[in-house]
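Left out: one protein chain. Kept in place: all the others.
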Amino acid sequence: MPTLTIDNKSITVPDGTNVLEAAQRLGIVIPHFCYHEALGAVGACRLCAMMFEEGPVKGLQMACMVTAQDGMQISTLHPEAQELRSHVIEWMMLNHPHDCPVCDEGGECQLQDMTIAGGHGRRRYAGKKRTWINQDLGPFVVQEMNRCIQCYRCVRTYQDYCGGDDFGVMGSRNRLFFGRFQPGKLESPFSGNLVDVCPTGVFTDKTFRFKTRYWDIEEAPAVCPHCSLGCTVIPGARYRELQRVRAGVNRQTNGFFICDRSRFGYGYANHRERIRQPNCQGAATSWREALEHLKERLGKVVNEYGPLSVAIVGSPRSSLECQALLREWTREHGYRPPLFEIDNRRDRTARILAAGLGKQARSMAEIADSDCLVMLGSDPLNEAPLLALAIRQAVRNGCHVTCLDPRAVKLPCAASHLPVQPEQLLPAINGLVANRFEEFERQDQLFLEGAAERLGRAERPVLVGGGDLLGPEGTEALLKAARSLNAGLFVTLGGPNSYGGALLSEDGPDSEEMIEAALEGEIKALFCIEADPLTEGPARSARALGQLELLVVCDHMVNRTARSADIFLPTTAPPEAAGTYINNEGRMLPFGGAYAPGLPLRDIGEGGHPPRTFSNITTGGEPRPAWAILATLLQRPLDFDSIHHGLESDPHFAGLGLLSPGGEGRRVTDAGMLPPAAQPEFPHSAPEGSLPLLVVEALFGTEPLSSLSPALEPVIPEAAVQLHPTTAARLGISDGETVSLRTELEHLRLTARTEAEMVPGLLVAYRLRGTPLELLPVGKITPCLLEKGGNDA
Amino acid sequence: METVNQTTGKDVLLPDDTIEAFRAKAADTPHPRELIVDLLRAIQDHHGWVPDAGIELAAQTLGLSPLQLEEIATFYDKIYRQPVGRKVIHLCDSICCWTTGGEQVAELLRDKLGIGFGETTPDGVFTLLPTCCLGACGDAPAMMIGLTTYGRLTAEKIDTILREIRQQID
Amino acid sequence: MNLIRGIKGTAQAYWITLRTMFRKPVTIQYPEQKRQPFPRYRARIVLTRDPDGGERCVACYLCSAACPVDCISMQAAEAKDGRRYAEWFRINFTRCIFCGLCTEACPTRAIQMTSDYEICNRDPLDLVYEKTDLLIDDTGKDPDYNFYRHAGIGVVNPRGGNEDEKPPADVRDLLP
Partner (left out) sequence: MNDYPQILFKNRVVGETAFIDRFRANGGYQGLEKGLREMTPQEITATVKASGLRGRGGAGFPTGVKWSFFPADQPVEKFLVINGDEMEPGTYKDRQLLLADPHQLIEGVILSAFALQVSHAYIFIRYAYEECSRNLEQAIAEAKEAGYLGRDILGTGWDLEIHLHRSAGRYILGEETAQLNGIEGVRPNPRSKPPFPAAKGLWGKPTNVNNIETIACIPHIITGGPGWFINLGITQGGVGTKLFGLSGHLNRTECFELPVGIPLREVVETFGGGVRNGKGFKACLPGGASTPFLTAQHLDTPMDFEPLEQLDSRFGTAGVTVFDETTCMVGATLNLIRFFARESCGWCTPCRDGLSFVQWILEEIEAGRGNRDQIAMLKDQKKNITGRSFCALAEGAMGPLDGLLRHFEQELEDHVKLGRCPFGD
């Protein structure tokens, strides 16, 4: 822990800190470009010069390249240092174009700031400027190479940090081009990070092109709602339109980066079909009338059938505050305890994990620091992309990664992958503990023994599981394995707040029980809050919902259930209201509301013009946060303090009220919680000659919110069924052929894709929204028949 | 040297056995990247220059992405990423040749070939490029044609060299 | 002494009145009579065009940022040729205080002030000017200036075609 003095201020920093970081800790701002906390120091830009006056290092040095040592006395204001900085900026500006007014970076451009901070004001170079022809980099990123100052941040982010190999730096001397071999879409699912890391306007967000300046945008730190990892994001809106999402910083979860689903999947909030007014039986109405109507209809049901005839379905998309009020509401009125996830498998998985994770919980930062990772049923790039980046950082630090999965899991780093059948995951987990793998073939045994041996040797091992494939049994086994191996555990869950719902569910019912009760007529009124049982629920949901007397839906998106609701109450989308999510490692992460809901100005008409009538009512501003609707029904004050106060009486949520959006969050306290009782899965009667079909999540097109985003349309994969070449050969199917897939409920035509790295004998399909595939349960085997040819039966 | 495949009529970037040899070497070494410069030079030796397809072939042979090859290919000035004539003239423009009349030699060559630096003669025989010091400072002014260095250039000497090369090619 | 001072004070005032009686009156009969303001008088704002007839405004939002009373709003958009322009542009003259900060902020000389001071109306909405009301067919000040000839992004001229630019570089160039 060396102590050094910078500009007469002393600071003690951890070993290995460089002087630039030490200065930043002191609040001293030194211009720099190539240094980035996540990327490290490389000494390329030569801007962070400081004068080392006394101590082990002397003279003018680049602060990022010098490790802090005891007794250093450093001046950042030394005239020589200032002179050099102004020169470096002058050199960088030699070729920089005169286009700040038409550059999207203008106003939030580090080069603008550093040019001023570096003291370069007058251009002395009167020669001609270098120019470039730009490349089309696909739907997300616009390139303007003339603006490049060659800080190398983009290539270090794209290649080194994110593991992409289709973007880099070409040429030499002052003829450096940062781009692709040929124009085309950036292949990395993390390509949008170029926008954040580029200190000037070389890479800008194509979906945000020319929309708004930084000073006009309404932003608030938030939590990404598109998977369970809880990455910090900063959504920004103007004129009631969510216009962009950029990465926030949370050193425990996402670090500095986010995935493209997170960044470009924001279109759901501006969706044109979004219903922004309460309605009863399809007729728009006012909040007052809708709530009166709701109370009346609900009262009627309760009077007639008793309070237990009312069932509530919450959602992992809802904030913790909403979920907590939901539970209070049911308690106060004696309704059935709420359900927080209609997908039974995901629900039980989350509850088992939340009940048992405890000290085994690991953050993504800890995964990046691990020396041995074993992944079971987890496909990070599709299910939770930032996890793949954490794993890559671990590998870069020498970690060994073993992956057991039926799918052809692609990772942006080296890993040993063993394709196993989904049902082999459980014996593999148990085997890792006992180091016995009798049920596997000899070759696989050797592989697994190697993994077990490395796991035993590791100092900071972590078991990474995919909740969808593991299911409740697998998750339970993995929990036990982590405890007995003294390893960390990280399991991805279904939604951004699955963990919160699980903590609040306690030993409540599950969706099978609920649907059963509804089918038997015990339930007459169903209240869905941001939940869509007709899509996500068990197959019998449709029949069960058909028997109801009252279906109430509160949601911000239009889905099957919302369309058939008796009463529909519009809620705010995640960036429109504050709340808290608990991510899959049990970290409570509050988020702020970036803007108030309303119909985007762009959609109001008059040729894009804002209307010439002035009013203090926001068009389409009716949506309310789900928690606020509940608070109104409960006649509670409309503020978070009382909700948080109520929650904190539960020891899990200790400290919740002290958290603020944009922070690192805080892990829930490990207090005893009962996992749901074990439940045997219904055995499926597999018809003769059927094949097992595994429906899984994809990076784009399967997550309910982002799949509504027009920006992602160009990258949504085709509807396809993946199968091993040997399986394909057995069925006489070749790659790219149209096949017909028939399940108990669905019949669809899709393309066959052979995939040599997946397990033979299995079919894998993405649960693409807007196709019949979205109705198939995720992570579970569905028996199906596959035939050549696509002629309709 | 076969440069056009007789059956497909397409340019042959590198004979199959050479590709196989590189592939085998790449499989044998823990870091196939070390073969990048050798492979690019091999393609260039065979094909005259490295077209995009050459970059792709090299990438595929070494198990790398085309971009990874392009990053290297565009760094070096002696890997030609654009078509060149059958002989590339590298005329030294560094200090020793400059002191001994390099600029006049450049003028002379431009006149004789009728092309500027970076250009190829219409008959596709010569491409004229400047280069940094050739390590022939004692024999300045100097140029390198292909991999052969010629020093103490005079108008007559240049004439003879160009004539001989044209004769060889014909 | 007091008496003298009193007389002097009275006489002086009458003298001024008397003198002014024979001067040309300051008041003019507006609106029948119009007044020519001084050349640097700042009044109604216009959007000018570049010498090639294109809209100068690139919708950079700097005027709206500089405006102390928030009377300017706009939406930028991209034309087919890559030119950034204002999809709509609105100045609320009921709010405008004619301070001129917008013109100082304008990097393209698009927004300029004219000496047209006749901006009054019974309906405040009629004082909300849209782009069609603001855009004039003239360059105003700096008649030769065209921002896109210097911007360096290849809109008016092909990329690298401006006077102060080199032709586009190419990493695959044979020249070292």
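Observations
As written, the chain order gives the labels A, B and C, with residue 1 at the start of each chain.
Quick note on the criterion: a contact is a pair of C-beta atoms (placed from the backbone, for glycine too) under 8 Å apart; a residue touches a chain by one contact, two chains touch by 3 or more.
For clarity, every value in this text was computed on a predicted model and none was experimentally measured.
Contact with the chain that does not appear here is found for just one residue of A:42, A:133, A:558 or A:634, A:42. When the full complex is taken into account, the listed residue touching the unshown chain is A:60, out of A:11, A:26 or A:60. Contact with the omitted chain, checked across A:25, A:78, A:175 or A:540, is made by A:175. Where chain B meets the omitted chain, the residues involved are 30-38, 40-41, 71-72, 75-79, 90, 93-96, 98-100, 103, 131-140, 144, 147-149.
Residues 42-47, 49, 60, 65, 83-84, 87-88, 90-92, 94-95, 124-125, 127, 150, 152, 169, 171-176 of chain A touch the missing chain (whole complex, contact as defined above).
The rule is short, and it goes like this: only the chains that are shown with their structure count from here on.
Looking at which of B-C and A-B shares more C-beta pairs in contact, the answer is the pair A-B.
Chain A and chain B have centres, each the mean of its CA atoms, that are 50 Å apart. Computed centre separation for the pair chain B/chain C is 59 angstrom, with centres defined by C-alpha atoms. Contact of a single residue of chain C with at least two other chains is seen at positions 171, 173.
In chain A, the residues that reach two or more other chains under the touch definition are 170-171, 177. Looking at the complex, you find that chain A touches chain C at residues 97-102, 106-107, 128-134, 144, 146, 170-171, 175-177, 209-213, 215-216, 239, 607-610, 612, 614. Within the complex formed with chain C, the chain B residues making contact are 74, 77, 80-82, 84, 117-118, 127, 129-132.
By the touch criterion given at the top, residues 171-176 of chain C touch chain B in their complex.
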